[in-house]
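Every protein chain of the complex appears in place save one, which is left out.
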């Protein structure tokens, strides 16, 4: 059984994080599937998804790491192509990845207590960010 | 068909690596499923999973990369919240990711000969690390 849902999250630019655990958990509950996997997929190439203990300190620490390895103000060859200013967004998103697959059982995501699903915006401007949530289950 | 298993691995702190290929392969064999995907999911936000040629040199090289981009001794805002000392663990785990999906066919994982599934502990103390192994198959 396959259930495909789309959700939108309004983001405010580079470094803006969103805890989307409840959105994904609700999709699983609504599907009435008992056990399976849910794939969270970010549509677009300037945001990513992972899990983290979702509190402002840890999120800021992760953003600092990205600021260090892919500084927003550096020169990027991507800028030469389109006149964009979001080369840092593209490399960060490619490195973190657009997809996360989480198992569920008993209609509940098998996350840790201090482990949330986070959408991390990397683009330099606000976006309406589309997420596909797809459940593959018995 | 969905099969959900849980396994525990005792880890010894930051940088401790475990080749869990045999655990995952045994789960696939025991399921008696011919073909499908197996998702390996780390429960918790201070460890990660990937594949690597599992030999001490490559594992040490990967740990060095993490030491450089997220030094254990740096200041992390996460520390201010809980008095923890594992900010480096959180950012490393978020970057590497908690999930790996591997296809199998003929009841065998479709890995390369020199490609193993590795659990990498990032926390600063020993943990009993819970892994979910979930098979979705015909």
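Worth a mention:
Which chain is which? They are A and B, in the order written, and residues in each are numbered from 1.
By our rule, a contact is a pair of C-beta atoms (placed from the backbone, for glycine too) under 8 Å apart; a residue touches a chain by one contact, two chains touch by 3 or more.
Computed from a prediction, not measured in an experiment: that's the story for all the values here.
Contact with the undisplayed chain is limited, among A:15, A:57 or A:87, to A:87. Taking the whole complex into account, subunit A touches the unshown chain at residues 1-2, 4, 37, 39, 41, 43-45, 69-70, 76-81, 87, 90-91, 93-95, 97-99, 101, 130, 132, 134, 136.
Subunit B meets the missing chain through residues 35-37, 50-53, 55-58, 60-62, 65, 68-69, 95-97, 100-103, 105, 110-112, 114-115, 118, 136-138.
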